[in-house]
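Once you've had a glance at the structure underneath, I'll fire off some questions.
What follows is an incomplete set of chains from the complex, kept in their original frame.
Read from first to last, the chains carry the letters A, B and C; within each, the first residue is number 1.
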Amino acid sequence: MTVTVGVLGATGAVGQRLVEHLDPHPQFEIAALTASESSAGSTYRAAAKWRTGTPIPEDVAEMTVTRTAPSAVPDDVDLLFSSLPSAVGAEVEPAFCEAGYVVSSNSSNERMAPDVPLVVPEVNAEHLDLLEVQRDERGWDGALVKNPNCSTITFVPTLAALSDLDLERVHVATLQAVSGAGYDGVTSMEILDNAVPHIGGEEEKLETESRKLLGTFDGAEIVEDSVEVAASCNRIPTLDGHLENVWIESAEPVSIEEVTTKMTEYPSLPLHSSPDQLITVFDEPDRPQPRLDRGRGDGMSISVGGFKESPFGVQYNCLAHNTIRGAAGASLLNGELLLDRGYL
Amino acid sequence: MTVTVGVLGATGAVGQRLVEHLDPHPQFEIAALTASESSAGSTYRAAAKWRTGTPIPEDVAEMTVTRTAPSAVPDDVDLLFSSLPSAVGAEVEPAFCEAGYVVSSNSSNERMAPDVPLVVPEVNAEHLDLLEVQRDERGWDGALVKNPNCSTITFVPTLAALSDLDLERVHVATLQAVSGAGYDGVTSMEILDNAVPHIGGEEEKLETESRKLLGTFDGAEIVEDSVEVAASCNRIPTLDGHLENVWIESAEPVSIEEVTTKMTEYPSLPLHSSPDQLITVFDEPDRPQPRLDRGRGDGMSISVGGFKESPFGVQYNCLAHNTIRGAAGASLLNGELLLDRGYL
Amino acid sequence: MTVTVGVLGATGAVGQRLVEHLDPHPQFEIAALTASESSAGSTYRAAAKWRTGTPIPEDVAEMTVTRTAPSAVPDDVDLLFSSLPSAVGAEVEPAFCEAGYVVSSNSSNERMAPDVPLVVPEVNAEHLDLLEVQRDERGWDGALVKNPNCSTITFVPTLAALSDLDLERVHVATLQAVSGAGYDGVTSMEILDNAVPHIGGEEEKLETESRKLLGTFDGAEIVEDSVEVAASCNRIPTLDGHLENVWIESAEPVSIEEVTTKMTEYPSLPLHSSPDQLITVFDEPDRPQPRLDRGRGDGMSISVGGFKESPFGVQYNCLAHNTIRGAAGASLLNGELLLDRGYL
């Protein structure tokens, strides 16, 4: 009883991670792989230039890549995962939804649209109900669900765990891996022996997406959370794993023990890709570290550590695997949630 | 009319930078090089294993290294630069001062001692007057002056430029280069494809040293500034250059233009190693970057950029060369100030 | 029916890889972990500072580390894996063998001793028969078996596959990962944005160990192969995976097709840690690459590619995971061979 799925933008860095995780997935079976016009007609092996570090799944390797259009995808595909460049996503995702496909998308377009659920299942699964509003307004048979930006996903679950503390202010500095920009996004001459204190549009995503994710669905719309977030984003020479320094301030003083207890106890979900323990708290002051901890929970865990009282509240560090928990795994998990909640 | 100087701990990473900058210095002439017992008696060439990237100065290379004790240093040396490990510094620096030497030290011991001037010449040259208190209290003919920690030096000049804005709160996240830990301080397996969100004691240094540096000398003691600093420190895979994300909050709202104008106009000093322009403001949002900008002003400039309004004030990034402006050059500059103010 | 084993030098980089692979091993069960005097009495968790990238095995974490001496290891341990520093290995390994233990060692001491088998199971399993000579000569109840140096293991299987081509000369240039020097072996300041064209003693190991491995056991001694090897070794900024450029020359001309066919068809062994396919031949000219291919065959495969006619014969590139196939996995595989051949 598997669901037939497709990957839009299957040859990119996130697309390859999707294929890597979909191939052995017990609930999904790949039936369509799309890419740009120039790759259409090639085998996936030829088009993808596979480079994840694990061997390419041999059966998927021989599939033929199609162009990215509803007419090129078989009708019996139930669910599409999209890792298209946002400009392309903006153009074609609505066409797929119009044609009746359910799309779980990692692309940044329409993430902040009022009728598009922006979902991290363990944080705000109930936002999926917004799809009824979406279908009403857009007249779609299909549906469009988004996961947030990789750097947003890394710290939002830690804030969600503290939701009853009434957080008022958050400062966050990110140390982001190069894979977050895609395979060709950062040149070696830009980043070797260097760091770049700017990622276009990233700080705004952290500041706005977190308020939507932490908000509540009142039956008609998402009411954003009131927390104020100030973000500063940096690219550093790591391959995978976004590390973030976080300072939180709440109306009432809060202890480190209270914070770590809430994070440890914050529940995961019984979905296939959700880790048993969503947030892992490290006692060692120098953890989490990208290379050592990004693989935890098969790349789907959030790791935290370095808790300390700051003059203004509490500070800590958090880490997630940016192309798994922060991208491919995020879309996949939204697909699992859609299946679990009966949308497929 | 040159001053005869020595270097305590001349073989380490900062010691080598000191030698590299002292060799062509017009005011100073190296007459003594000390190291640990095991190196005493060797040539500097043999003891240092030179590795700065420039050729070792040939005349200095043939000098004999002595052990680190007052009796091993010629009496006619007027000024000692110290880059000793702090435990060693704590033990021997007072002995040198007692023996009449003036010591400009980069070691972390006694930086926060009430009668030890902690000085960045362009920021608080007037704190040097504390030496009278020091000599009174300790009965020394010599004197001990400290420069702050490399990560402190990077952002304090930018706060000093804003001193009349009445800053109340500062958040700072650092992305620090491996050279800050000394030649053997960070192993390659720790840092390749990785980042470490912890540097022992570093956050406390940023928080406390900055208040002392920005304080005022009232004739008897340093009255610390009231700014509250919350710091989070990270080691990343860069060789030289500490990059820092800074958020400032003041009682009254302040504009980006006001901030950048004050930084641009903040004066340098007419000392040999002071750059013409102390703080360089970049318009490009992705600058400063460690590899591209650490060499500016021969490694003695502070570079800033990425100015943006945050929900709570203004945020920006700053950068300085950690082993030049942040260590060897800092001690050297304090030596130049001591000479200029008649302490030699 | 598992064999009780111990790890000598269990806290180092190779020791941790041994523990990581022994914990889930179906034939072996860890009963002893030794380290230096200073770690004895601690839990393995405290002593090891675990850093392989996978979580520490929880049951092993709570075991108590002992010092490295026969009296400290339970008598019922059947097999010891040794990843001791070579000076320590030279001192204590004979004592363990004297006391009746069978030792499969990765340490470089005694690798070239005439009565010590130097073994890569898929290449020269029959050299194990030299143990009878060893027991005769040394009067041991135990036994000492060595695996070669990591850079030797990487290219020797490719030469073994060509054994009937009568190779006369081999040139090999290595690009070696930092983990080959142990956790603290290469500092970050040595290797970031750099390469070091020297690894002490390494070139000699490649040149001499390969002749012993490719030699034949005549019932009394190993008769070395006559191939002449010229090696040049480099350390580069990679974490794991030694890449090697190889040029071969034979008396008779040889075609690329002949070479790749022999490598593809070279048999593996039915031991637990032997990969199904020992040597994987890549058609893509830019493979193998350390990060992409070191994990193949769970780190136990040899990958080759870049075949080209040179003016003097054939050239190609080969790659193996240096701390798995080249160290921990090599010792483990020798242990499996010892079990298979009835030495335990």
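Note that in this section contacts are C-beta pairs under 8 Å (C-beta built on N, C-alpha and C of every residue); 3 or more make two chains touch, one makes a residue touch a chain.
Given the structure is predicted, the values throughout are model-derived calculations rather than measurements.
All together, the complex described by this structure holds 4 copies of its single chain type, of which 3 are visible.
Keep in mind that, in the parts below, only the chains that are shown with their structure count from here on.
The greatest centre-to-centre gap from chain B, using C-alpha centroids, is found for C.
Put simply, the chain nearest the middle, going by average C-alpha positions, is A. Averaging Cα coordinates per chain places chain B and chain C 47 Å apart. In chain C, 51, 192-193, 239 are the positions where the chain touches two or more neighbouring chains simultaneously. Those residues of chain B whose C-beta lies close enough to touch chain C in the complex are 13, 51, 178-179, 183-193, 237-239.
Contact residues of chain C toward chain A in the complex are 51, 53-55, 192-193, 239, 291-292, 295-296. Remark: chain A residues 169, 171, 173, 175, 192-198, 203, 207, 228-230, 232, 234, 236-239, 243, 245, 247, 285-292, 305-306, 308, 310-312, 315, 317 touch chain B in the complex.
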